[in-house]
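The other protein chains are all here in position, but one chain of the complex has been omitted.
Moving on, here comes chain A:
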Amino acid sequence: MDKKHNFNLQYFLNDASFENWAKDLNKNDVSYWNNWIQNNPEHLETVENAKSIITGINFNQDYPSNSIVEEALSKVLNKINIDIPAPTKSKKVHSLNTVLLTTAAAVLLILIGYSSLTYFTNQSTTIHKTNYGEIIDLKLSDGTSVVLNGNSEISYDKENPRLLNLKGEAYFKVKSIPSTNAKFWVITNDLKVEVLGTQFHVNTRKQKTNVVLDEGSIHLEFKNGEVAKMIPGEMVSFSNESKKLLHKRVDVETPYALWRGGTYAFNEIPLKDVMTNLELTYGIEVQYSANELMKIPISGGIPNQNLKICIAAIEKATGTRIINKGNILRVQENPIY
């Protein structure tokens, strides 16, 4: 046992495995600390104190309801000089606040079918929406994993996460439920994807829907009633407007789902747009020493999980120097180039 430690309150409180023991969460941690206490009875009192700080007191929080908060918000908005978005936009504000849950008839939704799904009210709907440059990992209640790319939105009925609407871009790893053969649907403007258990990628940007299948098999049902089957490694592209259907084989490693590993893939995108992405993701501000710098094109993948690595990659790709001072990134010409 390491005797160099000062076994004070702080020592225990800063140890994640101790916290698990106190909350009785992880078998390994529980048996480790039970054992540790037996061997170090002199620290029992500190351990007890640390434990009670972690477990503390359970309060029933009595926070004001949503409607009270909304009312207060509108009062305050009246008092300040702020551009309130047009009605269509204010709906977005609502969904930005995520996860609106209530109870409703879930079963009905399946019967209604996808063409009318755009009309269902938000009352029973869960919405996940991302900003530009933001990526979120979601685990739906049925066990399906969804990675939602920036500026995208999925919505589904709280009771039925296996039927969801997608705007933007997402990667799905659908949990198969063999016992019930429960299917999974993704509905976009252009088509409906029907799935058992599988991994696939859907992109609805640019007025069309691209579906790339990584694993398993899926059926596509188009708005005109046509049906197509997909095999792994295939991409299907369909636009409801042009009614064009395109099948092609893709290298699954390529950018279709590159961002899900935490990489932004850019193809001849001006530096300014790339930096806007960063501004939104990290809440920073970007300044340029000269306007020409904004136009430098970037191609390739930029890791997005860590700002430092991200900046280094952009510097390399553009031949600039980027100085990070506080929350401001300053883009300059690199004297070496």
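Following the convention adopted for this analysis, contacts are C-beta pairs under 8 Å (C-beta built on N, C-alpha and C of every residue); 3 or more make two chains touch, one makes a residue touch a chain; residues count from 1.
Basically, contacts and distances are computed from a predicted model.
Colleague: Out of "Dihydroorotase", "ABC transporter permease", "NADH-quinone oxidoreductase subunit N" or "RNA polymerase sigma factor, sigma-70 family", what name does the UniProt record list for the absent chain?
Modeller: "RNA polymerase sigma factor, sigma-70 family"
Colleague: Consider the whole complex, including the chain that is not shown, and state which of A:Leu13, A:Ile269 or A:Met294 touches that chain.
Modeller: That would be A:Leu13, which touches the missing chain.
Colleague: Which one touches the absent chain: A:Leu25, A:Leu44, A:Leu77 or A:Ile309?
Modeller: If we include the chain that is not displayed, A:Leu77 is the one touching it.
Colleague: Which of these, A:Asn49, A:Ser145 or A:Asn189, touches the one chain of the complex that we don't see?
Modeller: A:Asn49
Colleague: Which parts of chain A are in contact with the chain that was left out?
Modeller: Residues touching the hidden chain, for chain A, are 9-10, 13, 49, 52-53, 55-64, 69, 72-73, 75-77, 79-80, 82-85, 90, 92-93, 96-99, 128-131, 134, 136, 138, 279-280, 282-284, 326-327.
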